[in-house]
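Removed: one protein chain of the complex. Kept in place: all other protein chains.
We call the chains A, B and C, going by the order they appear; numbering starts again at 1 in every chain.
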Amino acid sequence: MALDLALYAVLAALISSAVSATAFRIPAVLRFLAFPLIGVSGACGAVAGVMALTDGSVLSTSLPFGLPWLEWQLRLDVLSGLFVTIIGIVTFAVAVYGPGYVREYEHGSHPLAQLGIFTGLFIAGMFLVVLANDAFLFMISWELMSLSSYFLVMFHHEQAANRRAGFLYLLMAHVGGLAILLSYGVLATFGDGFSFEAMRNAPLSPLWASVAFALAFIGFGMKAGLVPLHAWLPEAHPVAPSHISALMSGVMLKVAIYGFIRMTFDLLGEIQWGWGVVALLLGSVSALLGVLYAIQQNDLKRLLAYSSIENIGIIFLGLGMSMIFIGTGLPALGAIALVAALFHTFNHAMFKSLLFLGAGNIVQRAREQNLERMGGLMIRLPYTGVFFLIGCVSIAALPPFNGFVSEWLTFQAALQATALENGVLRTLIPFTAAMLALTGALSLACFVKLYGVAFLGQPRSRRVRHARRTALGIRVSQGLLAVICLLAGVFPNTVVNLLNTIPNMFIGTDLAAATSRGWLWLTPIAPEVASYSAPLVLVGILAAWLLTWWFIHPRGARGVRRGPAWDCGFGPLGPSMQYTSTAFAMPIRRIFQPVWGIEEKIEREVDSHGLRVTSISHQQHIYDRSWATLYEPISRWVLSAARRVSRLQQGNIRVYIAYSFFTLLLLLWVIS
Amino acid sequence: MNSVYLILLLPLSGALLLAMIRSPVVAGWLNIGISVATFLASVNMALIVLRDGPFLTDNSMFYIDAFNVYLIVLTSFVGITTAIFSRPYMRYVLSEGWVNPKRMRLYHSMYQIFLVTMLLALTTNNLGILWVAIEGATLATVLLVSLYRTPESVEAAWKYFVLCGVGIAQALFGTVLVYFAADHVLHMPEAGLQWTVLYSVASQLDPTVMSIAFVFLLVGYGTKVGLVPLHNWLPDAHSEGPTPMSAVLSGLLLNVALYAVVRCKMLVDPALADPGWGTPQLAGYLMMAFGLLSFVVAGLFLYRQQDIKRMFSYSSIEHMGLMTFAFGIGGPLATFGALLHMTVHSLTKSAIFIAVGHATHIAGTQFIDKIRGLIKTQPAVGWGLLIGTATIAGFPPFGVFMSEFLMLTATMQSWPWLTPVLLSGLAIAFAGLFRNIHPMVYGAVPEGQQPVQANMLPVALHLLIVLWLGISIPSFLANWFDQATLLITGSHFL
Amino acid sequence: MNIVDFSLHEQAILLFAALILFTSFALLAQQRMLASIHVFAWQGALVAGATVLVAIVSKQNHLYFSAALTFGLKAVFLPWMLHRLVNQLGIQHHVETVVRPALVLLGAAALVVFSYYVALPIEKLSLLSTRNTIAVSMAVVLIGMLMMVARRQAVSQVLGFMSMENGLFFAAVVSTHGMPMVVELGIAFDVLVAAVLFGIFFLQIRDSIESLDVDRLNRLSETDQAEQTRE
Partner (left out) sequence: MSGWLLALIQLMIFVLGAPFLVIWIKQVKCRLQNRRAPSFAQPYRDLGKLFRKQVVLAENASPLFRMAPYIVFAATVLAALTVPLIAIKLPTAAIADMLVLLGFLAIGRFFMTLAGMDVGTAFGGMGSSREVSLSSLAEPALLMVIFTLAMTAQSTNLSSVMQYLLDVGVVLRPSLLFALLGLMLVAVAETGRVPVDNPATHLELTMVHEAMILEYSGRHLALMEWAAYIKLMIFGVLIVNIFFPWGLATDATLPALAIGFAAMVFKLLVAGVVLAVAETRLAKMRVFRVPEYLNLAFLLALLGALSHIILEVGV
């Protein structure tokens, strides 16, 4: 039943992509047919996923496609269930959001059909990836996902920068795909067979298992955007239309996480704690660097993209910890870390999509993607303002929203490090926890900056000042996600109960203790060790707020008087006097100096006497260090190799004959 | 039985007919008609084979088994689609004044002659005839390469002619040696080159002679396959000849040459299996070495290309290398993958060349830097080229991915430490292709670039078939592949 | 064993082999156009002669036919055609300067040794003489290729190519008493067409680069300097 629903979800997505083909003629098809179908797909997916999570059974079937000796195997277990849910919810939100968003394209020069077709394929691909139960179908849908999202990234292909981003994205997606393929190849070789069942029973030597793990880690890490394999992410995500960015950042990265979990916890069998260490370290590094780079961005969507890297890092940190615990024979603790990671996966999907949808609305209404020219949007786009605030609060991990719960669980897991035998690990985990703490604080700073600069203060450009009118669907979709963020934060027990089935399936233990004391209390290890009651916290905040208001707020007279800002008595305020995004991030830039590559240029113009400074211009460019260290050398090497090779084709026929001649002689000599 | 003769006679007579006809327009249509007829004939024969298995003509001149039957159908099919494409394209060429009506006649009749030689090479049961046919293919196409009479095209044709001539001569020497070896086993001169006979006695043939023979055959036919370092003629011929020619060269000729190599390997392997001989895998090793070398080197060649057709010809070399490698590995899985790859590659590559033809027509040049913004100019062509490239780059759900998947897995199983090489080769080739294709299809339209009257039906057809093969292989085809695998490796796959 | 133990016709065949080998050396060394065409004609004639000899010995009548074919094609038609072309192109007195002729000849000698060494292990399934003739014909083939590498003249390249064919024919005849008829016909046809095409190409090349020096056919090059020239 659940599986059928999931398949219907895939089917609906495919149909929607098929009908979008007609948008060449009638653009309105997208609004009135394609997006509703996607909505159906999303709804089916969400329901199917929740069903799978609740009854925790394993459903599998096969479709009459694929290799002659191996049909497409599909399987819906709790892990797939979780991710189907995530994909479904976000897809649904996007479907609600889409019509209002694409309306303006209908008059533009961009072919809407392209958008519709590939959106459908993209979603279908993602669903199929998490449903696949054999390596072949997995790879097909995986690459389908990459390829269609690439076409979506290339939707605005006029600017050279976007083309470059698209190319980079496709290239890295392909390389990652090959790595994954190879790691499946290892498994298939030992388990002879591409079906996951065969791979589960593959008798792997620890060495080969590690090889497979390394390949999978590279492949999935590349897709998920782990530092230093992240270069494509901040390029590609901002370029796509915003609801696609939401899907990519909110869901596609999660699909990579899914692949990683499936590979490590399910297929590879015995988990080695060494792998956990790798994931832990790279995860924390990605988290820290991700947020540090995010905070320096001035492009709204680019900032969000980097923050995705950060959150992926946090997720991998949790996974790594869980692998360490499991690998060292502490499955119960491993379960906590795993649940924390999964919880954060879910949360990130929700609030990052929410933020991207909001960003899309801003970009469309204000025609502006650069924070330096924004400001005062809170008043102009009130709904987006509120929902975006909720998104920021959640991603900054403030109680009682969902982001906080997952980080809290992660910390709780980290605090159990003392249970480990190995002293090195015991010291390593608090270290990473400290990095996580730093990340959390920085992400708070980052989103204060984002919200403060974009939504508060005065508008810094004309177009932003005149931003108005948000379509209903756009508001509703954001509202939906915002509510989910709040609910998941206030009732974590329900979520944890659902997630519990997953560690149960993999390692046979779960956090039964976590929710043992009813829906009110979340106690991952034991009540006396740590407890958190989100509902009460929410009640408390509201109560305290209302009481204060009730006490403080004067009855009747003496309301507020509006006047010009005081500003220590300086003159009237202009938008240009406000703290800019660059200025806001300056202290942090100084504190963590060498992390970024910074090109700064300050030009002073003085008047004829050279006394008075007439104008100062300040330019600054922050570039990603991973380029100079990793990517450029590789491309240089390949190009020089190509140059050397091209000497082969030097044009003289006698030389060519000589090649043939000497090849012949060589071979004759070899065989005799 | 006479279905075979039908297949050969139809295009032959067609060629003579086309040599008569003066009007290019009529010739264009007739060309299509004849190809269609040939295709129907081949389908008819395929059905016969499907019904009652492989057969040998009474005079044991022709032999049809699972290995060549699908190649025959494929060849005649690509023959049609390319003919469909070449009709408007050659008219454009004529209107540009690059050729005169006389040469158009030459073109059309040679087109059919070429098909004849291909089909002959596939159907014949005689190694000698196989050689004759492949040499004949060279002779038929060499004049077409120089059809435009530009200095470059003449140079390309000369190189093509001489290099392939030399190579093919070596192949003949190899054939002579095989005959010589066979002569001592069965003392019946007439049958000494018949493949069926040879195959039956292959295990008794003298390993020394056969190994020498195989070297000559490999270098000879390998030149035709375009194996590095014998490949130099290939990019020249592809880039300078008329585009339909490039399509059939890449799509068919290379396949047939590879077919010849594999047939020879099938004879050599049992012979070398003889205990007195040291390395029974010799043929396989040689093919693997050649294949891997071609694969990697061709991938690197992609980067600095300035001529779009040249670039895709290198990609053909790359894929030929991959197949040779896979055949070299032997083993059912690899062979199955390679057979599948032969099909999907020739379909995809000819489709790409057709799209490229339209693209060059739109831009009026073959220089990559001059071709821009195709998707905006003419979406059909742009998308055709883009999807085709994605397909050949091995993106699912297209068939190329499936075959590459199989071959990679096979490598993983038997030569695990070679897989990284293959994978990096794939990645490099992929980047090389796309960094050139990207700016061509995307971006703004240069001024004065107009859509042209293009027929994208063939491209769509080919790509759809490849897609179909990628999603699921029809059972009869799978069976043929399996039979062929049985023939080549001696063990079933399915 | 020793040549005196051979039967007469074997000795004769070995003699032919030696002569053919000599002619291909001569081809390699000969620098004057017309002269080398004549040498080539002689080589063709020798192959035809060898064929006749084998035909007599092995009493296979179709060999007479193929001998005639070879003679007509290699000893008469091709030389005649080349002659005509050379006159037509006005290069009959062209003298080609080979770089380091001595070295090339040494290389050729080395090739003979090499092909003997390659053919050495074949003895167990044939008479010594056959084996040696195989070695010789392989040497002729290789020398033909060497000639194509060494010579810059399109015409001499063609000669090299055709002498390779001669080597092949010789091998086919002496080692296996000739190929099946069909094949022989096919091959002969191909050679014929090839010859005609060569003729056409001489003219085309001459039209395009005003010479037959293949070294000047280097527009299609991918090296850096080539790109600089193109840009």
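Operating definition for what follows: a residue touches a chain if its C-beta (ideal position, glycine included) is under 8 Å from a C-beta of that chain, and two chains touch if they have at least 3 such contacts.
The structure displayed is predicted, hence computed values, not measured ones.
Although it is not drawn here, the omitted chain touches the following shown chains in the complete assembly: A. Looking at A:G42, A:G88, A:G457 or A:G651, the residue that reaches the missing chain in the full complex is A:G457.
The chain that is not drawn here is touched, among residues A:A471, A:L536 or A:A641, by A:L536.
Residue-wise, the contact with the chain that is not shown comes from A:G375, picked out of A:G375, A:G473 or A:G651.
Where subunit A meets the chain that is not shown, the touching residues are 375-376, 378-379, 389, 393, 396-399, 404, 408, 411-412, 414-415, 417-418, 421, 423, 426-427, 430-431, 433-434, 437-438, 440-442, 444-445, 448-449, 451-453, 455-458, 521, 527-533, 536-537, 540-541, 544-545, 548-549, 552-554, 558-568, 573, 575, 577-579, 583-588, 590-591.
One rule holds for everything that comes next: only the chains that are shown with their structure count from here on.
A comparison of C-alpha centroids places B closest to the centre of the full protein. Of the two chain pairs shown, A-C and A-B, the one joined by more C-beta contacts is A-B. Computed centre separation for the pair subunit B/subunit C is 30 angstrom, with centres defined by C-alpha atoms. Each chain gets a centre from the mean of its Cα atoms; for subunit A and subunit C, those two points are 69 Å apart.
One inter-chain figure worth recording: subunit A and subunit B are separated by 44 Å, centre to centre, where each centre is the mean of the chain's CA atoms. Residues of subunit B in contact with at least two other chains: 158-159, 162, 166, 170, 208, 212, 235, 301, 304. Annotation for subunit C: residues touching 2 or more other chains are 118, 121, 145, 148, 214, 217-220, 222.
In the complex of the two chains, the subunit A residues touching subunit B come out as 64-69, 111, 136, 139-144, 147, 154, 157-158, 160, 163, 166-167, 170-171, 174-175, 178-179, 181-182, 185-186, 188-189, 194, 638-639, 641-643, 645-646, 648-649, 653, 656-657, 659-660, 663-664, 667-668, 671-672. Residues of subunit C that touch subunit A in their complex: 114, 117-118, 120-121, 142, 145-146, 148-152, 214-215, 217-224, 226. Within the complex formed with subunit C, the subunit A residues making contact are 643, 646-647, 649-654, 657-658, 660-661, 664-665, 668-669, 672.
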